[in-house]
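The other protein chains are all here in position, but one chain of the complex has been omitted.
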Amino acid sequence: MDFSSGLFSFLYQTGDAFAFLVLSACGLAVIFGMMGIINLAHGEFILCGAYVTTSAVQVGLPLPIAIFLGTAVAGLVGMLLERVIIRHLYSRPLDSIVVTWGISMIATQGTLIILGSTMPGTGTPFGSFSVGGYGYSVYRLVLMLAALATLAVLWLVFTRTRFGILARATIQVPHIAEALGVNTSLIYSLTFGLGAALAGLCGGLYAPTMTLVPTMGSAFVVEAFVTVVVGGADIFLGTAPAAAILAVVKAGLTSWQGQLAGQIGLLVAVIVVIRILPRGLTGFILRERA
Amino acid sequence: MSSRNSVSSALRLLEGPQTLGKGPGFWAGFAVVLALACAYPLFADGYDVGNNVYFFNWAFMALGLGLIWGYGGALSFGQTAFFGVAGYAYGVLTINLGDAYGLTFFSLVAAVAISALFAAVLGYFLFFGRISGVFLGIVTLSVTLVLERFMSQTAGPEWAIGSARLNGFNGMGGMPSLTIPWPGGDIVLFPDVALYYLTLAILVVVYLALRMLVNSRFGNVLVAIRENPQRAEMLGYDIRRYQLGAFVIGSGLAGLSGVLYTAWGNYITPSSMGMSAAALPVVWVAVGGRSDLTTTLFGTLLVLAGFQYLTIYGSQYALVVMGVLLVVTILAAPSGIFITLGALFSKGLRRRLKRERA
Amino acid sequence: MAILRTEKLDKWFGGLHVTDEVDFTVETGEVHCLIGPNGAGKSTFFKLVLGEHAPSGGAILYDGENITRAKPFERIRRGISVKFQVPGIFQALKVRQNLQIALQHHLQGATLNEEIDRLLEFLKLKDAQDQLAGSLSHGQKQWLEIGMAIALKPKLLLLDEPTAGMTPDETFATGEMVQALNAQGVSVLAVEHDMAFVRQIAQKVTVLHFGKVFAQGTIDEIVADERVAAIYLGEVHA
Amino acid sequence: QDGEPIKMGVLEDQSGDFAVATIGKVHGIELAAEEINANGGIAGRPLELVTYDTQSDNRRYQEFMRRVLQRDKVDVVFAGFSSASREAYRPIVDQFDGLAFYNNQYEGGVCDANMIVTGAVPEQQFSTLIPYMMEKYGKNVYTIAADYNFGQISAEWVRDIVKENGGTMAGEEFIPLGVSQFSQTIQNIQNAKPDFLVTLLVGTAQASYYEQAASANVGLPMASSVNVGQGYEHKRFQPPSLADMYVTTNWIEEVDNPASKEFVEKWHEKFPDEPYINQEAENSYIAVYLYKQMVERAGSTDHDAIRKVIAEGDVCMDAPEGHVCIDPKSQHMSHTIYLAKVGEDHSITFPKVWDDIKPYWLGDVGCDLTKDNPEAQYTPSDNPKKSGG
Partner (left out) sequence: MRKEILLETMGLWAGYGGKPVLQGVDLSVRAGEIVAVIGRNGVGKSTLMKSLIGLLPSDRGSVLFQGEALDAMAAHRRARQGIGYVPQGRDVFPRMSVGENLLVGQSIGGGRSDAAARLDAIYGYFPILKERRDQRAGTLSGGQQQQLAIGRVLMGGPSLILLDEPSEGIQPNIVQDIARIMVDLNRQTGITVVFVEQNLDMIRAMAERCYVMDKGRITAEIGRDALEDRDTVRRYLAV
């Protein structure tokens, strides 16, 4: 492998890992980082996005529209769940672990009962290209771009829009935000819905590349959690750099020592990073600025 | 005289602000429950007795997590790491040492000690590194997942300690059950009556000892740290030591669960350290009500038995029903199922519930 | 002999110089008040003394010993105790238990209970003893926190705005309590904005401004200082 | 006891990760039981199923194996998909001296008199597949395998057979269970430039490899002992991601002979929603008939009597796949091995069929259950022969 194709390969692999981490983590980061809810049903929102997207493609819709549908449906389901269940848990976020775990059980097994044990895939669009004699998937470049675009849009939404400011205020001191005229219950709903929609987006984007089974969400969950936690409380300061660091570690170790090393290396990186920065990257970055 | 005194003051710690239940009424109830538990094998068949031993096995891990999380405020999502380490340690030790001369009990103690030591090292790293909140949860979860992934790939013959093959994902088997040396033939504690009484005895001792611990000076400081670590430190307590202490004790109990489970089924696998295994203790403790030992204990047994029952009779709907029950329980019973139910009958509990709601 | 002395104590938050090479002394047995504009760095100075924040430079000496690197709890055990500006109590524990946790360092059994009762009486929290501390009113929380601080039987007591939210009479009572403690040999360093209180208790007053010692003297000297009036007091009636 | 039902415990994963491959196993057992009962049962006794959902959870196997043996007092148990679940329940079967059928293709090596195995084992699947592929495509082989016992032991078989046939390993990569992202692996494979690829991927997450490799245009011929036959990936993925995949299986839905066609037909009649009938489903179905034969010949459900029948060496039947027999030494089953080839459009053809491939390996390394019962699992690198025993 010559230098330039080696470099390309490294960038591609790191970008691929980065995209996976970012897209897996964004929805969780919004829900956890903003609301303090630890959402163990995150994988099932991904599942929802993937299934809706795939079904839409099968009835003949173009993939981008299908992904949009998957995102929207997951978001709506999220808002509904927030109204009915999650909103009773804001004062006791740890209990949300159990409740969302329960929701995840219901969703997984419910999918199995209603839709069967598997769903046929739709195939990955766009084909391949080759650099230095190696074949690469075009669609994975799309995933990388989608990850970057998602980060950019989220950053704009939360820092440049009134919704973003009100959402952050609500999450930080809910009763005061309420007393200042903010419709906090609407904000909660929208925020949770946004997190769920982002999970749905992840599912929709990865649906063409993966096995579609009711348990597919679990393939994303560990990566999503470690990225969010390494990132720390602030999703914008934290998630993107966390995903970048973890992607380099994972891609590097996987190419050097294989998948097991990549997997274990990722987890060990988490342990080491948190040991060095006990409040995550956010805590570190914020400590350095006044 | 003075030793008499210290015994009686220790016994006084069986009740206190950190545990529900006090006075003759409670202890009479305790005696009745204990008597029923002792009489149980007289009425039940071998399957039920052995199955109850199995439920008891998990209770130690739940009580340990209750101590760390409910009392100490540190949610460890990786208690299964200690469960697994102790289970494998028991397997490796007994396969190499054999089951004669009560060596299985030596192995039990040694395996628990190994898991406690592991917890001490990890806990030192965590608490002296000031890791807390969800960071603690994720680090402990990462540790248990690393162990799971690593152990899963130890299928090859090179992964052996002495004559014990680790045997990868398929799991390690072939370790002996707990065995009491006895003239005229060792007594092997298969999951049945004798093992039942042994496990029950350990459970009662652990439960009472934990009650004394949480009502002691140590327990007071532990709940203080849970409420406001900074203030606790500003009252002159080295909070790291207290958290570490609770973590080591709680993890040792997870280790005890691991050993008893391994001896019960002569089997231990990496999956017992995986993601879904790791979530279970959190669920048991949360459903019962994590801020009390008694509710943690009964909550755990209730969830285990309830979920097993559902799986037996619920066919494919079992998991859905379990999920619904979890959601409903947590929503309807914010302080755990027992305190909420109890509040229907008792004024004291009603007050406590109100406090917790406020 | 100084119970507390800082030498060129320095603290930066990013680009903000909050404590600027402060040399400061509390003599053993004195009641010393630290005043100064909002944001002058008074609370930060307390946190440095307690080890909550690590200083960017300089040294802290307590009773002649260098404690700059000591852990917070070690400083407390040496005899410093504190009431923070934002009440730090154990919200979900009963009032009684809050005091017990503070007192159990040096007391046990029956004497412990007696002492808790005595303190509850003194703090006017007897009726609230079985209430959760989190449900106290703001002023009651302040009292409870003061109670926890004195329960440690400190040699040096740090009080950050102890009378905030108290009525004038309660403020006066707090002042008497401080004086009583001082009579038993406790050195006190208090931050306050209530000049009546400062006048009541202070044997010496230091004004902090932009992280520097701006003025020092008796309360009368400080009140008379026009520079202090300009940055801090305005037209006072103290 | 005449007329009293014969109780058969069924412990299979009807939910969780493995459900996709195992629900069919339960159906196979139900179908056989229904047929047998309609025809007068086993020696005049009806067959009664006691079924529990083990939820892809080893602990449920432990709980329910005790339950079926101690409480339900079943005569025989059909249990387990993953090897881990088998190892979880095996100590309990041994302790209570039960009799369990393991109807799964697996890594081989279980030498335990309380176990009967009807699934295919490596000597049946690899000694056929690998030489065929080497001859057809070349001698430079790359293996990707699930990183656990099944994958590692299977990879060891592949390695040995490649060497025996004068080939080389271009590379070997082990993938932890649950991994779903394969970009780096795809690149490693392209880097090694093998003649063909052996994929021993297990679980639904790992199956994502095929889609991802296709979209990067890897374009290598593939060989497998698990995929297609177990997880019907050719039905679940869009063509042509599995094109040029060769699988040795003891049976799949597409097997084209009258017995097989009839079997598929009556299956779909009873279970019209079944997405696919895999090899494990057929194994489970025929295992019920084999058990019927054993009981009828033994004249009882007594385990010692049944083992005596097996020891006679002629417990055989004509199954949808062809003629099969239980090997007395190992209590494993001989199989007809089909080489299934997946085409561009994911249609299946069978370039080759091997009749009556015996599970010889356990016997060769010294397992003889007619003589003694070590209750152990052997591997190529850890067996009585290897340790000089």
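As written, the chains take the letters A, B, C and D, and residue 1 is the first residue of each chain.
Heads up, the rule we're going with is that a residue touches a chain if its C-beta (ideal position, glycine included) is under 8 Å from a C-beta of that chain, and two chains touch if they have at least 3 such contacts.
Note that the structure is predicted; figures quoted are calculated from it, not measured.
Touching the missing chain, out of C:A102, C:A133 or C:L233, is residue C:L233.
One of C:K8, C:H106 or C:H138 touches the chain omitted from the figure, and that residue is C:H138. Which of C:S43, C:S81, C:N98 or C:Q129 touches the hidden chain is settled by the complete complex: it is C:S43.
Only one of A:R83, A:R168 or A:R275 touches the absent chain when the whole complex is considered: A:R168. Counting over the whole complex, chain C has residues 13, 36-40, 43, 85-86, 135-140, 143, 161, 164-170, 193-195, 229, 231-237 touching the chain that is not drawn.
Listed for chain A, the residues touching the missing chain in the whole complex are 162, 165-166, 168-169, 172-173, 175-184, 233-234, 286, 290.
The rule is short, and it goes like this: only the chains that are shown with their structure count from here on.
When the interfaces B-C and A-B are ranked by how many C-beta pairs touch across them, A-B comes first. If you average the CA atoms of chain B and of chain D, the two centres end up 37 Å from each other. Residue positions of chain B touching 2 or more other chains: 149, 153, 316, 319. Listed for chain D are residues 15, 147, 174, 176, each touching two or more other chains. Interface residues of chain B facing chain A in the complex, by the touch rule stated above, are 75, 125, 129-132, 134-135, 138-139, 141-143, 145-146, 149-150, 153, 275, 279, 282-283, 286-287, 316-317, 319-320, 322-327, 330-331, 334.
Across the complex, chain C meets chain B through its residues 50, 52, 71-73, 76-77, 81-82, 84, 88-94, 97, 100-102, 104-105, 109, 132, 134-135, 148, 152. In the complex of the two chains, the chain A residues touching chain B come out as 32, 38, 40, 85, 88-89, 92, 94-95, 97-99, 101-110, 112-113, 218, 221-222, 225-226, 229, 260, 263-264, 267-268, 270-271, 274-275, 278-280.
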